[in-house]
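For this view, one protein chain was removed and the others were kept in their places.
We just call them A, B and C in the order they show up, numbering each chain from 1.
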Amino acid sequence: MRIGFVGAGAMGVGMIGNLIKAGHEVTVWNRGTGPRAALKSAGAVVADSPLECAAQDIVINMLADDAAVAEVTLDPAFLAAMPAAGLHLSMATISVALAERLGEACATGGRAYVSAPVFGRPPAAAAAQLFVVAAGARDAVARCQPLFDVMGQRTFVVGERAPLANVVKLAGNFMLAAMIETLGEAFALTRKHGIDPQQFLDLLTSTLFTAPVYKTYGGLIASDQYEPAGFKLNLGLKDVRLAQAAADAAMVPMPFAGVLHDRYMTAIAQGHGHLDWAGIARLAAEAAGLHPLADGDPG
Amino acid sequence: MRIGFVGAGAMGVGMIGNLIKAGHEVTVWNRGTGPRAALKSAGAVVADSPLECAAQDIVINMLADDAAVAEVTLDPAFLAAMPAAGLHLSMATISVALAERLGEACATGGRAYVSAPVFGRPPAAAAAQLFVVAAGARDAVARCQPLFDVMGQRTFVVGERAPLANVVKLAGNFMLAAMIETLGEAFALTRKHGIDPQQFLDLLTSTLFTAPVYKTYGGLIASDQYEPAGFKLNLGLKDVRLAQAAADAAMVPMPFAGVLHDRYMTAIAQGHGHLDWAGIARLAAEAAGLHPLADGDPG
Amino acid sequence: MRIGFVGAGAMGVGMIGNLIKAGHEVTVWNRGTGPRAALKSAGAVVADSPLECAAQDIVINMLADDAAVAEVTLDPAFLAAMPAAGLHLSMATISVALAERLGEACATGGRAYVSAPVFGRPPAAAAAQLFVVAAGARDAVARCQPLFDVMGQRTFVVGERAPLANVVKLAGNFMLAAMIETLGEAFALTRKHGIDPQQFLDLLTSTLFTAPVYKTYGGLIASDQYEPAGFKLNLGLKDVRLAQAAADAAMVPMPFAGVLHDRYMTAIAQGHGHLDWAGIARLAAEAAGLHPLADGDPG
Partner (left out) sequence: MRIGFVGAGAMGVGMIGNLIKAGHEVTVWNRGTGPRAALKSAGAVVADSPLECAAQDIVINMLADDAAVAEVTLDPAFLAAMPAAGLHLSMATISVALAERLGEACATGGRAYVSAPVFGRPPAAAAAQLFVVAAGARDAVARCQPLFDVMGQRTFVVGERAPLANVVKLAGNFMLAAMIETLGEAFALTRKHGIDPQQFLDLLTSTLFTAPVYKTYGGLIASDQYEPAGFKLNLGLKDVRLAQAAADAAMVPMPFAGVLHDRYMTAIAQGHGHLDWAGIARLAAEAAGLHPLADGDPG
């Protein structure tokens, strides 16, 4: 299939590679000039404008945020460049409200729209191990399925209205953030009583909390090391706000989300937006009067 | 070894069975008369008074709560009945403050004290699959280790001051309660947007949240079924309060614990204390204006 | 002075009356046809279009919310209709972000802009007893001062950047909402212990909390009567959201605002958006398992 792909960031590069490996013809546009050479040598056509991507059978966006997605894909020229049977497949983490607008914009011109955000980090994207959460008209999702199959390990179709996929993605990210805060409070409690953080981590992840995410985030918190960031605090706030916006629109009070919102705002207002988003755990420790762990300090 | 065991509830019965199978001589006391026959036929000596249990080499308590543990094991007669080399092994879920008092009471009389609460439900107790969290003087813990080995699948020794084991147990229970609330809010958000709860559950537990506890509690919430209770809401409040008391004593602010406290209080004040403690998820749904799911209703 | 006035609601009607009494020539536009006759008989010129209002020396808006203000006053035709020395005086409760856009829109065309929201209810508007919170360029505010003098009892100029006045107005409304929640929790606590609500109210307002707002809102809560609404719950949520948006933009975590947000959402999701915004106090009572007070029931 001829695929357009806008947004060749850390995630996009891996996804593009897998599409090419599967025999698809991929035309890529990225705002910066960064990965052009790498993309070319991987077999991608590098476009000078997103309109070239829009002109393909399916155009995928994996852009950074609402602002970038709206600017590029709601541009009337972008919509006009899409073929009559075109399909916009939005895989970025965006708001429910924007997904609605994207769907309407495509529908107006008779094009199809599918939301399919993913769970997984860059290594999972490179290894075609993403989890894809898709929603949209049945036939539109079916057209995308072969692409999901080569980019991810499993696809979950959660409904026929595209924004539902975004709701699920944001709910999942909220759950991760809540898990981080939960760990932060539990580590503050045990550490202040004198429990060794590594030992507590080992216990948690060997007993009740065996999911790998506990190991990943618990490990950052136990060692009190939040740099380099796998996913930045700034983006954590963005995601919490998107989840709250989805909750607000549907009138769903979420007290944990309110606590998370304050944690991310505090960390960023105090200058820590560049840390990994697990760094809000340091706020729980500081509130308890604990000091940052020095390297190698057992507690 | 000659073991005394006070508190033959749903957990205790399984633990006693495993001690007997391993060849220990177990003298059991229980407040009610319930499992006497079963205990006898399993090979236990059924005592008429906790003092007979106190007189054994090691006396284990697996009583219901702080009040029961204090009444039975801080009774001067109980302490006096312990042999000079006696050891009190408290495996119940009790407060950090009570664990301190138990330790002091034993120390005053020259006896040893070990805290070793467990993670696991009655079936795990019966199957010797408990996780044991132990703390106390090194030699005292070592004396208990053979008992841990036959009651549990793994022991974590978290320190030489006995109450540390209780801190860890309470932190773990806090984490479970926070996971429940997190699920409750995420299900309310997705369900109000029209996502099928079972599908959302399948997605969560197949991707990021693969720990069995997510399957267990997520299953209750997705089906909106909280009876019969595996662990009652009333006890959930008790455990949240114990975690908060441990946090208060060490001056550790825990905002999620505050939210949980209000959830459990609300559910109980509104007459739902008999439901499973995952039932606080219904409060998140109700606050969003959702109605209870009828049986078989997909959402 | 020749004044345009868009938005003749319950507040606007009183303000218009006072402007006319002071000898100003007032041209009024309102979306509905409601108060036309009354406005005419009071001496106002009733316009068929907001553009007629825009054409006056100063055009005041007292519209309902952000959407209405943006639709009417950001219309390019409205801006074009303003005289070269025109001034837009926005007295509605709007977002800080919209106030910024209004200021920019006026500045682009060389017109002046002043934000001057007010504290006070319709009777205070009618009695020229409003408190005016004004901000904007010094000379622009000075031009408006004679109007403030006839509409209010006192004007507070809080800065030279217009949106500052909106920040202060939203902070004030946040404080009122927080006072309501505080009262709700305190009444729930005392009522559940058996204290008579009217007696508790009398005590509060005779001792520490003598400000009239405590009497007003405390009275509603003590009698558990929230209809007819003086200010609706729906609007309360709107105001809390505006305060949170102002806080978000400046990165100011406000945990009480988060609690309020959940309270208003819950009340509205459960179908109570038409009650007075003090009605969130009923949520505190219900969470404690208390039932609504029947009329005349002392508690």
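The rule is short, and it goes like this: a residue touches a chain if its C-beta (ideal position, glycine included) is under 8 Å from a C-beta of that chain, and two chains touch if they have at least 3 such contacts.
The shown structure was predicted, so the numbers you read here are calculated from the model rather than taken from an experiment.
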Candidate in contact with the missing chain, chosen from A:S49, A:Q153 or A:T266: A:T266
Per the touch definition above, residue among B:R2, B:K215 or B:H261 touching the missing chain: B:H261
Where the unshown chain meets chain B, residue by residue: 241, 248, 251-255, 258-259, 261-263, 265-266, 268-269
Interface residues of chain C (partner: the chain not displayed): 96, 119, 131, 133, 154, 156, 158-159, 161, 163-164, 167-168, 170-172, 174-176, 178-179, 181-183, 185-186, 188-190, 192-196, 199-200, 202-204, 206-214, 243, 246-247, 250-257, 259, 284, 287-289
Where the missing chain touches chain A, by residue: 255, 262, 265-266, 269-271, 286-289
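Methods note: only the chains that are shown with their structure count from here on.
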Interchain centroid distance [CA atoms averaged], chain A/chain C, Å: 39
Computed distance of Cα centres, chain B from chain A, in Å: 37
Euclidean distance of C-alpha centroids - chain B vs chain C, Å: 52
For chain C, residues contacting two or more additional chains: 255, 262, 265-266, 269
